[in-house]
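Each remark here refers to the structure printed beneath this line.
Certain chains of the assembly are absent from this excerpt, and the rest are unmoved.
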Amino acid sequence: MSLINTEVKPFKAQAYQNGKFIEISDANLKGKWSVLIFMPAAFTFNCPTEIEDAAEHYGEFQKAGAEVYIVTTDTHFSHKVWHETSQAVGKAQFALVGDPTHQLTKAFDVHIEEEGLALRGTFIVNPEGIIKTMEVHDNAIARDVTETVRKLKAAQYVAAHPNEVCPAKWKEGEKTLAPSIDLVGKI
Amino acid sequence: MSLINTEVKPFKAQAYQNGKFIEISDANLKGKWSVLIFMPAAFTFNCPTEIEDAAEHYGEFQKAGAEVYIVTTDTHFSHKVWHETSQAVGKAQFALVGDPTHQLTKAFDVHIEEEGLALRGTFIVNPEGIIKTMEVHDNAIARDVTETVRKLKAAQYVAAHPNEVCPAKWKEGEKTLAPSIDLVGKI
Amino acid sequence: MSLINTEVKPFKAQAYQNGKFIEISDANLKGKWSVLIFMPAAFTFNCPTEIEDAAEHYGEFQKAGAEVYIVTTDTHFSHKVWHETSQAVGKAQFALVGDPTHQLTKAFDVHIEEEGLALRGTFIVNPEGIIKTMEVHDNAIARDVTETVRKLKAAQYVAAHPNEVCPAKWKEGEKTLAPSIDLVGKI
Amino acid sequence: MSLINTEVKPFKAQAYQNGKFIEISDANLKGKWSVLIFMPAAFTFNCPTEIEDAAEHYGEFQKAGAEVYIVTTDTHFSHKVWHETSQAVGKAQFALVGDPTHQLTKAFDVHIEEEGLALRGTFIVNPEGIIKTMEVHDNAIARDVTETVRKLKAAQYVAAHPNEVCPAKWKEGEKTLAPSIDLVGKI
């Protein structure tokens, strides 16, 4: 069964954020929109560029009332050191979540058994803890956060306007569709 | 287990393409890149806009040596009528694959049990039949084919250059990264 | 076990009828006689002729207090388009029920696993939801609604006259038989 | 799974026909068309009228190269006496098959467990032993052999003309349909 429209499973993990170690759980994902961004391993190659990309759009996410979480199977100890030693990662003001127990990578079905690492997966979760979009890549292929922002906006729009749907390549402010029997077979 | 880096399961289905009914199977996905685009139902609202979006990028896909397949749980009969009666869908020169047996929607884990319909899922499959990227949305949130093209290009680039990876928001022609021990902890 | 004299299983489905989308469930089959007519697929060959045949007898069914339901594994969206585009199907004033979940085709044992489509099956259901007659054909062999009307009348007659039975080829108004020990071995 | 398009299961039974006791098995159903007519019990009420109806159409069945078999759960001994003592049954020149072991009533899914008797079921079987049509009634509702003849003719026609289908209420000599992509959505 697809993860889309299922609720995030209960979890508990340690994260590094803004000079502190904090505990993150499924409870943190309730009450506001969340974007979970899984990546394979601290100190590697693509991952800092993706964190930097997320950091550059963090203002937009915050304005949209969404929180961002980076997740790897490293410890929060490694995440602190990574944040301190990488200029790119150092830009992250959001939580870098450690998942050495593999709870999260398994719950979001992005675990690579033979490596103990995560695939590149992005999940948009609504304030009820329901997964609305997912995107998973082979680790050699990085993502584009601009597209994640577009999806978040679309997800928020249709949540707020339950009688409308966002058409292909919809961007904030563009026209939407209001499904009705009259449109059936007419588009 | 994630579908990423697994092989497409065997299947057989009837499709409508360019005025003909043809049979499509997993054998068709071997030897070139494929993009499978699942959507819920013929004659509905968002779907024609997404097919139109795909049709407008079909030249790019073809130039990249990739084939496009639209899949719904409707029959190929419905797909023919849809193609004839919808101006948007009529632009499709690629196959509209019928999946009334639910073989494909279940194999790609996009089946909605209580509706008998597919979620909006896009899958890029390499010439060996291995899934390299996946993207699945709640049906109210449409996709943007531009991003699918970008991912296809990145997937093709790293397939051709196995010692490089594409960084965040990489676009064709941009710089890539060559992982090496020297870069560990330095980006 | 035969379906004859068993109760219709619970189901819920979307249908197109007279310009509206409506929900049909097992509850709709209670309180009056029902005739369920399964057929393989919208937009195909024999099906419109069978719907037309049903439409031409719809007055008789209504006079007999019976409702007619056409069922295919297509969606109600396809059914609306079919109704609009086929002159024959357009005559249908009864519900065209979509069964993309295969609930009904499986409950009435007319599902073709390898095609995802229904066999041609007709079922007469009494006001208690009990199946009284069934008739199923290979899809190349169409039915004759005149015979369905004859069966409905016979089913209604014996329901109303529990001590009588309808003999071979009985038609409304003809003589019936009242079983009694005296007749045993005498006919 | 529906019995339609499945092969008749192996069986062996004793029958009375034309003053002789003969053994009938699944082998007898191979090489020509067969019509199996199940009914509840010898010496009862509707059954003789149905046998008489079949007897009156026996010439047509023979001309069409089809054999007729009446089946009840009585013994062949009872069938002989029935044939001798009932004027209606005495017209039968075809086999009256005894099924006291319930092999046939169970194989054709017309067995009533709490009575040990058959439902009224008619099955048309092709020369390969494949069931092409089935019709089953509550025992108070008798059949009309005219309709069985019509179905047999249609089944034989489409067997002989594999590219055609018989439309609704088709009768021998009438026009058929030749399915082609051009007709899809056009009828």
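As written, the chain order gives the labels A, B, C and D, with residue 1 at the start of each chain.
One rule holds in what follows: contacts are C-beta pairs under 8 Å (C-beta built on N, C-alpha and C of every residue); 3 or more make two chains touch, one makes a residue touch a chain.
The model shown is predicted, which means the values in this text are computed figures rather than measured ones.
K.L.:
4 identical chains shown; how many in the complete assembly?
P.N.:
The whole assembly in this structure file has 10 copies of the sequence.
Here, only the chains that are shown with their structure count from here on.
K.L.:
Along touching chains only, what is the step distance from chain A to chain D?
P.N.:
2
K.L.:
Between B-C and C-D, flag the pair that has more C-beta pairs in contact.
P.N.:
C-D
K.L.:
Determine the centre-to-centre distance between chain B and chain C, using the mean Cα coordinates as centres, and give it in whole Å.
P.N.:
40
K.L.:
Could you please state the distance in Å, as a whole number, between where the Cα atoms of chain C are centred and where those of chain D are centred?
P.N.:
The separation of the two C-alpha centroids amounts to 22 Å.
K.L.:
Please output the residue numbers of chain B that touch at least 2 other chains, ranges allowed.
P.N.:
Residues 43-44, 77, 80-82, 85, 113.
K.L.:
Going by the contact rule set out above, which residues of chain D touch chain C in the complex?
P.N.:
1-5, 43-46, 48-50, 52-53, 82, 85-86, 88, 109-113, 119, 121, 132-147, 150-151, 154-155, 158, 165-170, 177, 179, 183-187
K.L.:
Going by the contact rule set out above, which residues of chain C touch chain A in the complex?
P.N.:
Residues 19-21, 77, 80-81, 84.
K.L.:
Going by the contact rule at the top, pick out the chain B residues touching chain C in the complex.
P.N.:
41-44, 73-75, 77-78, 80-82, 85, 99-102, 113-117
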